[in-house]
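Quick one: the structure is below, questions incoming.
Only one protein chain is missing from this complex, and each of the others stays in its spot.
Chain lettering (A and B) follows the sequence in which the chains are written, and residue indices restart at 1 in each chain.
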Amino acid sequence: MSEEHVPTGGREGEHKQAGGGLGMLAAGFVVAIVVGWLLYPAIVMSSKPQPINFNHKAHGAEGAGLACDGCHTFREDGSFAGIPKLDNCIQCHESAQGESPDEAKLIEQYVTPNKEIPWLSYSYQPLCVFFSHAAHVKMAQLECTTCHEDMSKSSSSPPVKVYRISGYSKNTMSMEACEDCHAEKGTSNACFVCHK
Amino acid sequence: MSEHHEVASKEKYGMVIDLDKCTGCGACTVACLSENNHYVREDESDKLRSVAWMKVYKVTNGEPFPNTKVAFIPRPCMHCDHHTPCVSVCPVMATDYNPLTGIVSQIYTRCIGCRYCVGACPYHARYFNWWDPVWPEGMHKLLNPDMSPRMRGVVEKCSFCNHRLQKAKDKAYVEGRRDLRDGEYVTACAEDCPTKAITFGNMKDPESAVAKLIKSPGAFRLLEKLGTQPKVYYLSNESWIRALGDNALGRKRTARPA
Partner (left out) sequence: MKLDRRGFLKFAVGGAIGTLATPIPWDMIDESAKFTDLWAPEPAKGPSSFVHSTCRLCPGGCGITLRLVEDKSGRDEWRGWHHKEFIQRRRLPAVPLRAVKIAGNPDHPVNHGGICPLGAAGLQLLYGTNRVTTPLKRTNPKGEGEAAWEKITWDEALNIVNGKLREIREAGNPHTVACILDNKKGLTAELIDRFFRAYGSSNVITMPSQEDVETVGLSLMQGTGGRLAYDLENSKYVLSFGAALLEGWGAPVHNMMVFGKWQEANEHTLVQIEPNCSITASKADKWLAVKPGAEAALALGMANVIVTEGLYDRSGIAHCQGFEGFKALLESEYNPRKVSEITGIPANVIATTARAFAVTKPAVAVYGRGQGVMSGNLAEFMSIYSLNALVGSIGTKGGVVMQREVPFKAWPALVTDAVALQGLSQPRIDGEGGEIKHGVCMAHNLTAALKSGAVNALVVHEANPCYALPGAHKFEEAVAKVPFVLALTSCMNETARSADIVLPVASYLERLEDVASAARVPYASMSLTRPVLANVPEARHPGDVFLTLARAMGGSVGSSLPWDNFEALLKEKVGGIFASRRGWIGDQEVAMLGSSDELWEGFNAGKCWYEEPVFGGGGLTFNPQGRTPHFEPVSWMEASRDYPMLLVAYENINIANRRAVDTLPYLTKNIDDTVLQKHDLLVRVNPETAGRMRLVEGDAATVQCPTGRLSVRVHMDVGMMPDVIGIPLGLGHSNDDPFLTGKGVNAYEVLEPVADPVTGLAVWWGTRAKLIKA
């Protein structure tokens, strides 16, 4: 059976190989690339807009002149407050400062009813992670922009890309990035330095 | 794993438990359960599967009535300093010895649930999560945000409240300090003990309470003959309790976990 079959099969195979063979391989490759880079993110991630389009530029050096730690503060117990609470906004925006529609929205929807703004975090870490801002900012004197995007140039808040399965943001820093930097700077990579 | 001793660090945390003060009330266990987000099953009487990182063992001198005496041995993880048995057997490095602090870590998200470590631990300090963690409606509100709850299928154990160390360090950092003062970082069990039987601190700081207590004449460790060098020390003036500490088989008395 094999004697009969091999020659014919071989001929047909040669023919196809010569023709569509590499083509199919390439086609598969191209399709995969397209799916992986263009379609896949749209499928696994949802894009959630921030409740208010926050203008970092207008608040920072080029605007109101606030430094990062003007709003992103440490608490007395050493923990990092992260995204500021409404109280922080109210200090300046008790009433409207300008004419931006976002500020109007802030005052109407949040300041007046005294409702906390449900900001979405770009860098929310999984629950097994302990990230110490104090260690990085106070002790190691790292700039915020070492890990975070430089927001001082941005005049809008891009939507947060959130994985549909885990609920974590696309910008969530990976353990690899932490480890690499720690290794480079000679800081311990022991598990309990960053895990809880 | 012996290389970890070569790292220069000013910290090595340890615990001293005065068994003569311990009344076995179990406040340490509850403090631990509450601090470390433990759930409770409707039936916790199967003690082989009941998870308690800080377990209080009841032992007796075995003498007949009326010369009977009981004592209690609270047993957290010993955070063995030498050839840490669990670390040696973990195939995925889910548990590791931290040379900076001497604390043996357990990373639940990395654990594959093979339970080699459970078998390797001479102190029964490791527990496997046989069940999904369940909190009754509303009870989840008491979860501590500093501690991650564990999922089914992983091994867990006492961490010397490592998250409290992380928080204490953060506080020191924002105050511009790198080193902690004695008493700034204590475990939940040590904090809550009503007889103050548990002392916790940095053994490398000669001024710390633990460093002084481990030099007491009545100090001993469990199963010292194994050479694992636990960082949990016990104090007792009762010779029968000290004898149990090395599981004195062949002698008259044997420990009976009750």
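Everything that follows uses one rule, which is that a residue touches a chain if its C-beta (ideal position, glycine included) is under 8 Å from a C-beta of that chain, and two chains touch if they have at least 3 such contacts.
Just so it is clear, the structure is predicted and the values come from calculations on it, not from any experiment.
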Practice item. Taking the complete complex into account, tell me which visible chains touch the one left out. Key: A, B
Practice item. Touching the absent chain in the whole complex: find that residue among B:N98, B:S148, B:N162 or B:T228. Key: B:S148
Practice item. Identify the residue among B:H124, B:H140 or B:R177 that touches the chain left out of the display. Key: B:H140
Exercise for review: Would you write out the residues of chain A that touch the absent chain, in ascending order?
Suggested key: 13, 16, 19-33, 35-37, 40-41, 44, 75, 77, 79, 81, 85-86, 115-119, 126-128, 163, 165-168, 174
**Study point:** Positions on chain B where the hidden chain makes contact
**Key:** 18, 20-21, 23-27, 29-31, 33-35, 37-38, 40, 42-47, 50-52, 56, 58, 60, 62-66, 68-72, 109, 132-145, 147-152, 188, 191-197, 258
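Following the convention adopted for this analysis, only the chains that are shown with their structure count from here on.
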Revision key, fill the gap. Residue positions on chain B within touch of chain A in the complex are 93, 96, 98-101, 103, 105, 107-110, 146-149, 159, 162-163, 166-167, 169-176, 178
Exercise for review: State the interface residues of chain A toward chain B in the complex, per the touch definition above.
Suggested key: 74, 76-79, 126-128, 130, 132-135, 138-139, 188, 190-193, 195-196
